[in-house]
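In this view, the complex is presented without one of its protein chains, the others remaining in place.
After this line comes chain A, so read on.
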Amino acid sequence: MARAVSTQHKTIATAAAWIVALLIFFPILYTIITSFKSEQEAIQGFNLFPSGTTESYTAVEAQSGYFKFFLNSVFLSVGSTILALLVAIPAAWSMAFSPGKWTKDILMWMLSTKMMPAVAVLFPIYLIFRDTGLLDSRIGLMVMLMLINLPIVVWMLYTYFREIPGEILEAARMDGASLWNEIVYVLTPMAVPGIASTMLLNIILAWNEAFWTIRLTTTEAAPLTAFISSFSSPQGLFWAKLSAASTLAIAPILIMGWFSQKQLVRGLTFGAVK
């Protein structure tokens, strides 16, 4: 039975949640506000009410052409996520339903690769990309993004699959389902919410990845992270333009996150309370 909560408590909790949410969201909100200021307004200190000029957006679009970067971002984040799921679903299945002696160690080892600073392997990766002709190619970068996010994808799916009773899969096997049929027709439909939230999170991670996407691209494969980077300047005023570029870059993913927040929250918290 649900615990009775007094109205007063509820109000305090709601207010606290709003304050925390506002604190977390404020930098993004202020970026959006700044993007509607002139450069002169932007440097004049804290001000929540912009003049509403769109000159920064016009300048940003004239200088760089947003759409090409946007398409690359979509291609890279969605492509790398699909690729990661193709590898991670079978991997997580085998780890969850037929764990071996080393499964735990493999999982830990996979996670440990996320602990290394990316710059430590910059030169080897750059040389591999150079020698295989993958520098500035979407395919190369897609594989790279898939690889760096794979540990998280496997871990999330593994945690989710573990909640599915193994007996259901056994029953399918008893009914004569092949391994392929078992994964495609039994496991995947049951795991759709988990897979969906993993997918959403991975798209966000790949969208925001700013180390490899800037260092392995030049013109053809450059996504929105490279687009933002081009508006920072050591000499001159650029805060409003940089804010406009950032707003344009985060807008698609913000909107996507807004619509799919239910699945996202489920994905981020599953396993936390049983």
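In this section, contacts are C-beta pairs under 8 Å (C-beta built on N, C-alpha and C of every residue); 3 or more make two chains touch, one makes a residue touch a chain; residues count from 1.
Everything that follows uses one rule, which is that contacts and distances are computed from a predicted model.
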Considering only the chain that is not displayed, what protein name does its UniProt record carry among "NADH-quinone oxidoreductase subunit H", "Various polyols ABC transporter, periplasmic substrate-binding protein", "Fe-S cluster assembly protein SufD" or "L-lactate dehydrogenase complex protein LldG"? "Various polyols ABC transporter, periplasmic substrate-binding protein"
Taking the entire complex into account, which one of A:127, A:171, A:184 or A:255 touches the absent chain? A:127
Options A:172, A:190 or A:214, residue touching the unrepresented chain: A:214
From the list A:57, A:93, A:160 or A:238, pick the residue that touches the absent chain. A:238
Of the residues in chain A, which ones touch the absent chain? 39-40, 43-44, 62-64, 122-123, 126-127, 130, 135-136, 214-215, 218-219, 222, 226, 229-238
